[in-house]
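Here the complex is missing one protein chain, while the rest keep their positions.
Per-chain numbering from 1; labels A, B, C and D assigned in written order.
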Amino acid sequence: MNAALLTFDFVLLAGLLGVAWRCLASTDLFRAVVLFITFGLLLAIAWVRLEAPDIALAEAAIGAGITGALLLVTLERLKHIMNRPRTDTDHDPAPPPDPVASDADAPGAAPTGDAASRAADAGNAALSCAPAPARGRWITLVVTVGLAGLLMATLATQEHDPGLQPTVAEHMDVSGVDHGITAVLLNFRSWDTLLELAMVLLAGLGAWSLGRHDALPARPTPGPVLPGAVRLLLPVAIVTGVYLLWAGSHAPGGAFQAGAVLGAAGILVSLARPHELPDPDPRLLRIGVTAGALLFLAIGLWGLFAGPALLTWPSELAYPLILIIETGATLSIALTLVALFIGGRSPREDT
Amino acid sequence: MSTASPDTLIFATGALAAVSLGLPLLASAWPWQARRIGLLGLPLAILGLLAAVGLFLDAAPGMDAPAVRVGLGGWEAPLGVTLHLDGLALAMLLLNALVALAGSLYARGYIHTAAGERQFWPLWLWLWGGLNLLVLSGDAFNLFITLEIASLSAVALVALTGDTDAVTGAMRYLLINLLGSLSFLLGAALLYGEFGVLDLQLLGELADDGPTVRMAAALMLGGLLMKAAVFPLHVWLATAHASAPAPVSGMLSGMVVAAMFYLILRLWLLIFAPLGTPALAVLLGLLGSAALVWGSLQALRAPRLKIVAAYSTVAQMGYITLAFPILILHPAAWPVVVFFAFAHGLAKAAVLMAAGTVQKAAGHDRMNALGPVLRARGRTVFALGLGGISLMGLPLTGGFLAKYLLLEAGLLAAADTTTIMQVWTALWVVMVALGSLLATAYILRMVAPAFAAGERNPGGHVSAGMEWMPLALAVGAAAMGLAGASLTGLLEHTTVAA
Amino acid sequence: MNLLLVAAAGFLLLTILFGLIRVLRGPGSGDRMLTAQLFGTSGVGILLLLGFALDQPALVDVALVFALLAVVAAVAFVRQHGLPEPAGTPMHENPVEEQPHDPPHNPPEDTHDR
Amino acid sequence: MIADLLTTVLVLAGLAFFAAGTLGLLRFPDVYTRLHALTKADNLGLGLVVLGLMLQAEGPAMIFKLALIWVLVLAAGATAAHMVAQRTWTHGEFERRE
Partner (left out) sequence: MIESLDPGTLYPFGGAALFALGLHGLIRRRHLILRILAVNIMGSGVFMVFLGIAARGNAPPDPVAQALTLTGIVVAVSATAFALALTVHLARLTGYAVLLPGPLQTHRDSHPDDR
């Protein structure tokens, strides 16, 4: 049995390394992105093999739902920018050289293939990129292989250390939940989780500070397939999100996985857009994005004044407090991920 | 027993952390009032900080361990995240407070469009708060997250001006930061793999001389050296610092780079000190000297005021890198690094903000066409000059005090080592002197047009804050020369690994 | 029984690795997207088989999330987002009034890629 | 015992369809034929595996969850295949096998 599992592990690791190598060595961006999505899938399976279902859940929700869609839309935006007729000369007086001409000689950039797919990607010419420059090839290879060797040698010398698992098991009864990871995330090391919510919020603020997002008119589709799929998937996604949030206290799940699933559902709706997206008042959107972290800190302050230190939950109140915090965090994360996907701040903010 | 009982200090530490996170969160939730939240909240937070310093100074002699350790969430070291407040942390909090306050009052006049304020102030408070939390934290993984928060807010602020150079610089800065943070995290992972503990102080007690600690040291210190723009990895600094809004450049050159060196010092004092070998000392010395020479030469060549200041940061960071070889031979001299961070932080923030004022007034900052504006604006030129003098290290300024202590430590270190190391230490001492000479050259190049005769044209309108703040910082940098004793007193109470 | 399930999961993993050939060679982006969709399904299959082989019922939730979100990437691929910027409000107008030093330098001379 | 035997048969049949799907994906000449291979692997391949696993499931909740997963994968496969085909059809000129 564990011989079969061992071969499974070897094949999985070989697949991971192969996909990662091909992804970083490809000269066509779209192929790199698809390989990266596959890499995320294999990674989730690797986390399953490492007995970390929570992380596999997060990797699945974030890898399949958020990062994949974000990369694909970024490629579309880059393609739109590159192919836009350069009328606005104030930014770039000399029009950039034609991409296809300069990259025609790049090896592997123009594979032969059936006409339809090739023609379908005429617009993708902007997405091909030159292979890595020749100079400095060997030095980087030697450095990175040396680093990998050193890391593996160091890891080989480390014998098994039980880590903090016994201490966590010891304090589980006081933590208010009976799932190890949620107890660590929201009770023992809740300061890390609070700062991590701040990090998600900060990424949203940074993306908003760069500029406004494109216009988002309704885009009715000719056929019934997409609206039908959205109508089916949306309620199931919301129910799954709430289920994951609820299950977090006693089984794999929790605020981030639920937030990512709800965020992915929001991204699906903002992509399909059967009818005009509700454009919320910018002030409410800003409060909504910050609510998760603010609520977390506010409840934590109570510990600062009453209890021994900041972020202390009294053990009998721990479970309801943790649930409230997780709900707030889920909503804020979902909102921020959709805002990050849409790209800029809403034009209403600057009027 | 001490007069102020430690639990007021524990409350103060917790309150400092809560305010450093609360202010930015409030500003992010209500960006329309973010400017008012910043201008009211920052002074209050700094008053609280001064109170905490007072409490700490008279409670510290009585406390057994020279640091206040707060287990957040009520969970003690190995399980929970601990905040670690000692003399070194308080000194860096003070520096962060001074530069942030001056930057905020400066930014009041510098950014006057409503849209700009809504974007600038939340990110600005996140940068200040992130650096505070970085200094307070005593846990390896928590340091990774605070590093990410500080770096991301700094990158977003650099990209705020929206012109080509700013966004290019911001992108390069972001990639370097992500690389640095990931190597820091891998180092922390290796340490956790070996010792099963993440708290820095506990790691210091457990750390031996094995391959894991050596590899973790290489990864963590390498990542931080990248973020601190030490010589071979400094490429990102000039573009990012030169094209950012002036208060942000001041904060970046003044505090962010110094915070990275603070973290290197903290890890060095607690965990990695026994790894210091003479070979490492020579390597760091060579890097520092190369940074000094190369940065100064670039500063001499740069056509724009802000770029001169940015390259001078690369050069001055060479000084701090030079301090480490002397530290390896003479460990007790570690306060030199903090003195340099303070002197350089205040002086460089003054110079960059003054350069921002000149640029705002003249419409550009190309040095060969700044004569009229410099001649007309006495206060700004005085700020530039005074900050420059502290960078040069002329007597009675903060820069002089730091260089003097470095030279003194160098001579002490040279007294009791092998002859080869004495030769190398002598070389570092010579490099420090050479660095001062080069600094004099590029500072005078910046200020010289003001003394030549010629027409005077004050250029565009500049708000009062933009004139007085650089001056205040420059005076602070100079006055720091006289306040050396109190800073040393504060730094005495710092946890240093046995 | 568990041995069979693990072997089946391994077989599905091999089908994914073979499918990679189509991703590498596939001339058009449509082919690559289809292959990514097939990998999603095989991924769900592997997770379910492993879930029952190692009796970790949580893996069924992971498979559920994968099944749910498999369509998001395909929709993102199809629904291009390439819409024009809002009229009259250039995307990168400077929120912070920074004096533009001067028009940006002309593009670099050496070969570059995009 | 019967359940284990049935599960084995069903899972192996499911694998056969997955293999057929992958083989079809590699061998078929153009986009439109490849998507048929993909959808076969979806509905029948996974369907049979899910049926096989249902026999091993303990409670009705797990059986329902497995069925839900299968329906979702069906929907995802159908939608993706349709949209990809539509996009290739509208963007690329029609490619017919002479």
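Here, a contact is a pair of C-beta atoms (placed from the backbone, for glycine too) under 8 Å apart; a residue touches a chain by one contact, two chains touch by 3 or more.
Because the structure is predicted, anything quoted here is derived from the model rather than measured.
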| request: Would you mind spotting which of A:T193, A:T240, A:S270 or A:T330 touches the chain that isn't drawn? | output: A:T193
| Looking at A:F39, A:F296 or A:W313, which makes contact with the chain not pictured? | A:F39
| note | Missing-chain contact among A:L41, A:L185 or A:A251 belongs to A:L185
| note | Interface residues of chain B toward the undisplayed chain are 79, 141, 144-145, 148, 152, 155-156, 159, 162-165, 167-168, 170-172, 174-175, 178-179, 182, 185-186, 189-190, 192-193, 198, 235, 238-239, 242-243, 302-304, 307, 366, 368-369
| note | Touching the unshown chain, chain A contributes residues 2-3, 6, 9-10, 13, 16-17, 20-21, 23-25, 29, 32-33, 36, 39, 43, 46-47, 49-52, 54-55, 58-59, 62, 66-67, 70-71, 74-75, 77-78, 81-82, 86, 91-92, 96, 129-130, 132-133, 136-137, 140-141, 144-145, 147-148, 151-152, 155, 158, 160-165, 168, 180-181, 183-185, 188-189, 192-193, 196, 199-200, 202-204, 206-207, 210-211, 254, 256, 333, 336-337, 340-341, 343-344
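Simple rule for what comes next: only the chains that are shown with their structure count from here on.
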| said: Counting only C-beta pairs in contact, which chains form the busiest pair? | reply: A-C
| Cα centroid separation between chain C and chain D, in whole Å? | 19
| Between chain A and chain D, what is the gap in Å from one C-alpha centre to the other? | 26
| How many Å are there between the centre of chain B and the centre of chain C, using C-alpha atoms for each centre? | 40
| field | Contacts with 2+ other chains: residues of chain C | value | 28, 30-31, 33, 35, 40, 64, 68, 70-71, 75, 77, 92-93, 95, 104
| request: Mind pulling the residue numbers of chain D that touch at least two other chains? | output: 31, 68, 72, 75-76, 79, 83, 86-88, 92
| What does chain A use to touch chain D in their complex? | 114-121, 123, 223, 225-226, 228-229, 232-233, 236
| In the complex, chain D residues that touch chain C | 4, 7-8, 11-12, 14-15, 18-19, 21-22, 25-26, 31, 34-35, 38, 41-42, 45-46, 49-50, 53, 56-57, 62, 65-66, 68-69, 72-73, 75-77, 79-81, 83-88, 92
| field | Touching residues on chain A, where the partner in the complex is chain B | value | 150-151, 153-155, 157-158, 161-164, 167-168, 171, 187-192, 194-196, 198-199, 201-203, 205-206, 208-211, 283, 286-287, 289-291, 293-294, 297, 300-301, 303-304, 307-313, 349-350
